[in-house]
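Note that one protein chain of the assembly has been removed; the remaining protein chains are unaltered in position.
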Amino acid sequence: MERIRMVFSGSGGQGVITAAIIIAEAAVLHENLVAVQSQSYGAEARGGSTRSDVLISDTEINFPKVTHPNLLVCLTQEAYNKFSPIIRPGGFLITDTRYVKTHKKVAARQRELPLYQTVMDEIGKPVVLNICMLGAVIGMIEIVRPESIMKVIETRIPPGLIDINRKALELGIKLGKPFKG
Amino acid sequence: MAIKDYIRERFFPHMWCPGCGHGIVLNGLIRAVEELGINKNDIVMVSGIGCSSRISGYLDFHTLHTIHGRALPFATGIKMSRPELNLLVPMGDGDALAIGGNHFIHAARRNIDMTAIVMNNRIYGMTGGQYSPLSGYGTLATTAPYTNIDHSFDVVKLAAAAGATFVARSTAYHVQQLTDVIKQAITHKGFSVVEILSQCPTYFGRKNKEGSAVDMMERMKDITTPIGSKAKKENPDLIERGVFVNEDKPEYCSEYNKIIERAMKGN
Partner (left out) sequence: MNEKIIKFVQGNEACVEAALYAGLNFFAGYPITPSTEIAETLSARLPQTGGKFVQMEDEIASMCAIIGASLTGNKVMTATSGPGFSLMQEALGYAVMAEIPCVIVNVQRGGPSTGNPTHVSQGDVNQARWGTHGDHAIITLTASNHQDVFSITVDAFNMAETYRTPVILLFDEVIGHMRERLVMPEKGELPLVERLKTSVKRGVDYHPYLPREDGRLPMSDFGGIHRYNVTGLFHDMWGFPSSDPAIVHGLLRHLADKIMNNENSIARYKEYFLEDARTILISYGSSARSALHVVKNRRARGESLGLLELQTLWPFPADIVREKCEDAKCVIVVEMNMGQVLQQVKAAVDNPEKVFLANRIDGVLINPTDIRNIMRLIQGKGV
């Protein structure tokens, strides 16, 4: 397989780092793939710009950071402005229509998705935005199966919240699938 | 058992100066242990650095002579590992309250079961007479040749405020009381502090013209009084002796055992 290099970015509290950990963990524990996840830390736990890198491959990964992602997620304008220039030409750039205004100067497949709007309309709880985003990611590049993502989520959250997470994941997949590449 | 059964005779004579109060504290400590009938093998003594800290070498207990100011954290590691042992931690005033001040208040705060004995001679003796946090305003020392402008701690108030559940004070002059409060401190379950005023004729006495060891001990009698005495009301400058704090509060190692129970049950 081709090595997948992903960067998840947004602001602290949006759950982008958690999402990155979930997809990488799902790849390792349930898809028998190799994955490495890392993140850049700031002093702030909430607010501020956050970034997490994930590499997924079927061979050993040595250098653990992503220089030029072939999939980049930006959930804030700040993250978009900062990271959109590093995308690999032709890569996927996923943004949320509510948070990010894109421009045309990016040589990538820009996919503006109404993630937030969909989550609010269908579930009403913004806390699962990150899981909806993961759904869009695996809808576009089928690197990890939805049930693998769910298996990881189930170990991390109380049973009462599993259903809305599953729903968010499915909504995301629906949003991402048309752009499958 | 006889007193000499508690000491390591091989390492005598001790290194303290003639007239030093620390030998009296050693004696009072041994009497306290003897009267309580505690097996030598059940006592761990942990000390830091300074004249007072050498006490550990002379006693036939499990003895750990550590680094300056840190006796209490070493003792914490031992006590948490072997809560059934009696921990005695003799310290000097600089050892306990300058370099070790942070450990002192935090050990008190945790209420970990051990007995801290502050042998307060108001000076750094081993390094040759520099002022300590207990020398007091207006005293003289080799590093305060003009006069000391540092105010001193009140060990009793400090220990009580930090959460020690047994706090007492006595002096090298009042040997019976000294033995008695050490006994109570050892028996108390929780962090106990005993401040013992001890004389250093070599440095503090000489620098501050307090005369011989005998003069300094006489002075201890004159400037102290039992807690709540009539004399104290008439002369507020007198330093009180006795037991200031004696209360029950959950002890650290017992509480940690409850944590272990919870963790093992998975909640």
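Per-chain residue numbering starts at 1, and chain names A and B are given in the order in which the chains are listed.
By definition in this document, contacts are C-beta pairs under 8 Å (C-beta built on N, C-alpha and C of every residue); 3 or more make two chains touch, one makes a residue touch a chain.
Keep in mind that this is a model prediction, so the values were computed, not measured.
**Q** Just name the one of B:Thr66, B:Gln199 or B:Thr224 that touches the chain not displayed here.
**A** Spelled out, the listed residue whose C-beta touches the missing chain is B:Thr66.
**Q** Out of A:Pro64, A:Pro89 or A:Gly181, point to the residue that touches the absent chain in the complete complex.
**A** The missing chain is touched by A:Pro64.
**Q** Out of A:Val28, A:Val100, A:Leu115 or A:Met150, which touches the unshown chain?
**A** That would be A:Val28, which touches the missing chain.
**Q** Which residue numbers on chain B touch the omitted chain?
**A** Considering the whole complex, chain B reaches the absent chain at 11, 40-41, 44, 46, 56-57, 60-67, 70, 72-78, 80-82, 85, 102-103, 106, 256, 259-260, 262-264, 266.
**Q** Footprint of the hidden chain on chain A, which residues?
**A** Residues 21, 24-25, 28-29, 34-43, 61-65, 67 of chain A touch the chain absent from view.
Following the convention adopted for this analysis, only the chains that are shown with their structure count from here on.
**Q** So what's the Cα centroid distance for chain A and chain B, whole Å?
**A** Distance between chain centres, rounded to whole Å: 60 Å.
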